[in-house]
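One protein chain omitted, others in place.
Note that the chains are named A, B and C in the order they appear, and that numbering of residues resets to 1 at the start of each chain.
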């Protein structure tokens, strides 16, 4: 499938950072889902670089819906959304041609594509392509919202500053609290729950001042998901979500619920006891992050992603020129994010929305999300 | 795809813990791969419960190859391997019918299958099914080995005891050291590199003595993989491997290279500088775990998996009877592993071998592994 | 996918004619479908050689259901059905080793698998494998029947003798007539509607007497299918059904409705006018075979398949020995069908049932057929 993901609802990405446009085709969405172009635009705005912690590249994200939408609703046919590239400065990349930026895909692209890749700005590997995920995801998020399913992603940790941990919320009290957190996140450009924007920003600017970058951990919660979604073995909810998550450049780890924290727990602590509450089966704790045996159990699905520091830094680095085959020093020009952790949150929520539409379409039929 | 994984080499699992048999079909392997039944048996032996840290259930794993092998070689047609179930004590499960074992799939199976699931011993969700992965994986491991690709998985951490960390090994010296580690692992039933078997065993037996269980972290390294394997976006090597890994019950987190450790690193530490060494492009450090932009970079692919404590414990637990809809106490009988961390290692290596065969078949053609 | 077909309900075939067993895995069927082993056996009996027009090879088809069925119902997990091979006479094939039987797959298998294929009796290419389709299809047929969907296949033409043409039946009168035809077919071992069994048998025995074989045309009707199933473009109902049909050895052509007859029609004859009849939209004629734009229109889905004469004939033939690379004469031994047209009918209906379960699961959700 390569640049496509999904079985019943399928997202396909295309485009390069410095080519004419990037875009997405989303196929298999039910007919009759309202498509709100203003909402798509507002979601794109959240991903767009916008303050001191982001790159100075200014993207307008003037998207066009070429197909699959008629009279404000999905038609059931594939939706192609195109976002032309603007404010492109290819010259920054021409001078470093052949230099493999460390932790970037330049070298592997050279090996894989034999020199035919569009090397400018990372080409098809560029984070720029995630704008198409956000645009397509905006439609999916609205479709899920109509079914009572909410998705939110926040910065859980950056530079040692930590936000509220969704995974610590059990039932029944934690459920309402979590929904209030997700509501709050939707209205924010800087996706944190507690009052830590300033502290996180300071950490990022510290790194920027050092011509360096930093990573962090982001956390996503999905609420309102009915139990029974996912499959045993290879289409486990965890497997399906993680495959999508690792598509996003910079994500190097995914853990559900207590994740790596399980390593220091015993079964008697780790097991989430089931209980009946108002006729509904819940668990008091949510160490399993809402998933048992690969299948949703009715509790919020909660997972964390490790985000590595942005590879593009202004400090001098040692690397290889893959054209000459020589070791060479690299002094990166161009406009870079000292941390992508703010911008990546909306990308994760958007992509998860698309994948969940796929899971629901498989389980409930193509028309379920109409 | 549900119980199948792969695009060009496809593994399909079937069977229930207490049904007639479990098994696997593996399709798409090239013709002409030697199939060594003694090796399959020895791999199954590594997964089999065998000492004080494992369940007392005694499985013989008398497998039969029903198809796809002729004269000791793969024919290119689907290989069906069946492993009949033996030493089944269903009565242990009859008395707990309706009781959702915490952190197990009993409840979600009830919701998903509406009471038609085979509830005995976890049915199709049972870890028993992983024997089929090991049997099929044995063929894949041999095919990879012939191409110079090795896979090894060890217990990195359990009960606070830690083994040597493959991720700390860079190039060029670390490469040979890692291969010697993998060679050593192949000969061991207790998969650790350093002299920690006794210490880990003690921690597991501690938990067992408390009628409890413990989790841990396992680590896998793949060496000899050429650069350029994997795809940008949705078929990233990380995504493809993680989707398979999350199929294995008990795995709740996957991190590549430094993974969640990236959260406290800066770009200047995290970036793996490229260098030319004897005409080969390597990186001195391997924080990225051998993968850049979703694609292998020629360094060892290294990842960790978080393994949760075995859910089945003998301590009394609170739960729900999904038939009566009442809260109820659960006192588990049956034979359980106080930790699955030893047995899971060979499952992970086996499954990774199958997935890599798929990746290689896609990149190099179906006949590449002949 | 190779030996698998389907997106949401997936059939996988394995096995060789002279290996230990052939079989199938069917995954994705809803939980709760009754599995009637006696019905499976009776369907297998229809495919089994049984009279003068079939091969003398006697197969018992003692199938075993290894997984996915519990207490007489599907569990929702993969169903593996195994049929051991009996009455195998491999010696017949040893003496012709290396001789490419004309119109058989021997030569292409040699090229594709490089000599590692199981060449005995056609190996994995053998029609023997279709027994697994019939066994799996029996479950699918019952599931469809519960939804009011019937499938029947008959010999439309063989040796110049023709049966009633389902495609000539329009609405409303033809609908009831067609259902009565399908009912009658279900009870017959020789699948014809009109009183032509004797005439067809005579034609086949004529060919047999000449050490020769004959082909023919079979026709399938599916009734009770709701309108709106299928997709525009690549998952058209016609495309999905035809892909499955061409899997069956001997089928060399597929036409829907008037098919090749359209070549000599004008639009004004060929167009099926819509009409409202008792509040239901129907077409008076059914030249389109129940499919418009790749999607079911509520009329019976009717298609014909061309079946080539059985390639195995006792007449001397000229061919190539692919081991010596020499031209050589071939005098086939072994037990062969002078015509497979009787036995292929139940295979087609069975396979169509599985494919329709897949189409319905995709459109209506995995649980629709429960």
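The rule is simple: contacts are C-beta pairs under 8 Å (C-beta built on N, C-alpha and C of every residue); 3 or more make two chains touch, one makes a residue touch a chain.
All values reported here derive from a predicted model rather than from experimental measurement.
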Under the definition given at the start, what are the shown partners of the omitted chain? A, B, C
Touch assignment to the omitted chain, from A:42, A:67 or A:324, lands on A:67
List every residue of chain C that touches the chain not included in the displayed model. 1-5, 7, 11, 13, 100, 102-105, 107-109, 111-112, 122, 124-125, 129, 157-158, 160, 207, 210, 212-217, 227-228, 230-236, 238-240, 242-247, 249, 252-276, 279, 281, 283, 287-289, 292-298, 304, 306-313, 315, 317-320, 322, 325-327
Touch list for chain A against the chain that is not drawn: 1-4, 10, 12-16, 19-23, 25, 27-28, 31-32, 64-68, 70-71, 73-80, 82, 112-114, 116-118, 123-124, 370
For chain B, enumerate the residues touching the unshown chain of the complex. 7-8, 77, 232, 362-368
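The criterion applied here is as follows: only the chains that are shown with their structure count from here on.
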Joint neighbours (chain B and chain C) are A
Do the two copies chain A and chain B share over half of their interface residue numbers, or under half; same or different? same
If I average the Cα coordinates per chain and compare with the overall Cα mean, which chain comes out closest? B
Each of the following residues of chain A touches two or more other chains, namely 7, 232
